[in-house]
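Shown here: the complex without one of its protein chains, the others still in place.
On to chain A.
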């Protein structure tokens, strides 16, 4: 019997979407079928990888058999596999939503043609980030993500989108270059860039400076207050599926790298942790205030991303002297919860705009058309983002507060509570608009705005709500390969 060569899923999940991107670009008329096909294929490969991690533990592939430190290793542990599953899962549902929303003949040809190559390129970059074990490789993957993300931002071709995309491009390039400068410092100090080498290195001022530079670059890319200025316009002006991808997945890549740096490079210093926590608080307050003031639905959702990212940084910071060994769990769960719920929310917001014809929050209650399912999806996603049980957002916030209580950091509990209260306030603005029926001039029409396109946001919203029940197994899975301490 001939033995089949084992397929290396690590390489496959990076290269399958890349090949798909090229193919979708070369076959513009079939781009959507190629696109969906490649995403489904990548999702299947990611599932195989998840199974492999589940049965065998962390998996490593030295590309070309060179091996670190000179070669590039790909490694999947529980954390990377979870994020990859999140990315392909959310990506698959957003793709189905996109298939529907770009299928309309009123959608410009350019959108239908270029969405798929850009999204597949993005997927390839995201998977690359999750599997990289080398700082320079991370830099390259970050740039791949940036280029694809900027392309998705300007896809509609409207002047506001191009303006926002250009601002995003500047922020993105600057963030990547700060990261690169940090990489240069690390090489100057250690002469190697692989994670294993970083782990063995003794702390030094040069490495401290490198870490600060890299975290600053990543904060710019993930839009941590006060470096968030590019995000709201970029996410609000992109088309709905693109916004969902940008807000749910792209910002998570930089957050993930921050987690990894905290794991490998140095125990974060007290000062840096305090600063990260403080900026997180700033993000929560400023993002929430702007969300309360926003006039457009998509802008409100985009500002809520700024606030939610702030909360993830608070989760990073809350462990303080205990290090990331504990606090990463809350941060990782919050990232997961935000990705799923925010994708649902942007898709739902896009559907609402499509059905009602505008997305002015003040006039939502005057509309005679009520896209019921889209509104339901929006509300369910809001429940997860606010953090009501049994949602995934609740599990994340619970672990955050539990940890803060045991280590006696009561101020972080206050911050989490304030964040929750503010998110209730700004989402209520929208939900009241959905639920008031006394202000429209005509009777609510028979057409309730039900469409196949509602399936994707509804599924995502239900996942965001229900996965909270599985928080414990998800955490146990993420800990495979001991991403943060425990046994080596």
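By our rule, contacts are C-beta pairs under 8 Å (C-beta built on N, C-alpha and C of every residue); 3 or more make two chains touch, one makes a residue touch a chain; residues count from 1.
Basically, contacts and distances are computed from a predicted model.
Chemist: Missing chain's UniProt protein name, "Cytochrome C", "Pyruvate dehydrogenase E1 component subunit beta", "Transporter substrate-binding domain-containing protein" or "NADH-ubiquinone oxidoreductase"?
Modeler: UniProt protein name of the non-displayed chain: "NADH-ubiquinone oxidoreductase".
Chemist: One chain isn't shown here. Among A:188, A:435, A:452 or A:476, which residue touches it?
Modeler: A:188
Chemist: From the list A:40, A:107, A:173 or A:418, pick the residue that touches the absent chain.
Modeler: Within the whole complex, the residue contacting the unshown chain is A:173.
Chemist: Pick out which of A:19, A:48, A:162 or A:475 touches the chain that's been left out of the picture.
Modeler: A:162
Chemist: Spell out, residue by residue, where the missing chain touches chain A.
Modeler: Listed in rising order, the touching residues are 70, 136, 139-140, 143, 146-147, 150-151, 154, 157, 159, 162-163, 165-166, 169-170, 173-174, 176-177, 180-181, 183-185, 187-188, 191.
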